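A single protein chain has been removed from this complex, and every other one stays in its place.
== chain A ==
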Amino acid sequence: MTQYGFYIDSSKCTGCKTCQLSCKDFKNLDVDRNYRRVYEYAGGNWVEDNGTYRQDVFAYYTSIACNHCDEPACAKVCPSGAMHKRENGFVIVDESVCIGCKHCANACPYGAPQYNAEKGHMTKCDGCFERVAQGSEPICVGSCPLRALEFGPIAELRAKYGTNADCAPLPSSALTKPNIVIKANRHARPTGDTSGHLANPKEV
């Protein structure tokens, strides 16, 4: 089995959200459904100095979809077996089996599975596995104007870019062993950091 994964270059990401919207267009998602989400993490302080200001402000963006984890929390808790890791490594939900109990949504620390009330079951990023089977990339990857996303066998991505899969505001990669490699932004703070904050909670 080839396990695929995403490389996310947070040093290049400008938070433009083209990945998120190209996915939304291709998958024809409704307004509040985002298979890929772009997190803005910001922080820093201002100090007044005799009418002038000094500051150490920072911000950076991280684009996250489903990480098709080695130990997918969503599949672990799924009572129907609808949420499962396929032989090709993609974690997908069999929408004909899913009963919409939302256990997976509660379990996934990345917010990948999302309930669709209209359909009555869960939905999520499927890694565009059908495109991948035809030799194409997931739609988000080729859409990135900054070339901050890459897709491929995770072993190759790790050989090329290292193994980091952590930065604030993401959860610890120890939880689910996500198949992502993150190139840290110059301002990246470690997972669990509290010096900054998620700056766009309504958008993700």
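Simple rule for what comes next: a residue touches a chain if its C-beta (ideal position, glycine included) is under 8 Å from a C-beta of that chain, and two chains touch if they have at least 3 such contacts; residues count from 1.
The working rule: contacts and distances are computed from a predicted model.
**Student:** The chain dropped from view, which UniProt name applies: "Dimethyl sulfoxide reductase subunit A", "Cell division protein FtsI", "ADP,ATP carrier protein" or "ABC-2 type transport system permease protein"?
**Tutor:** Hidden chain identified via UniProt as "Dimethyl sulfoxide reductase subunit A".
**Student:** Determine which one of A:Gly81, A:Gly120 or A:Gly192 touches the chain that has been left out.
**Tutor:** In the complete complex, the chain left out is touched by residue A:Gly192.
**Student:** With respect to the chain omitted from the figure, which of A:Thr123, A:Ser143 or A:Asn179 is a touching residue?
**Tutor:** Once the missing chain is taken into account, the touching residue is A:Ser143.
**Student:** Would you write out the residues of chain A that touch the absent chain, in ascending order?
**Tutor:** Chain A touches the chain not shown through residues 10-18, 20-22, 24-26, 28-29, 31-32, 34, 39, 42-46, 48-49, 51-55, 57-61, 109-111, 114, 142-147, 169-172, 175, 185-188, 191-192, 198-204.
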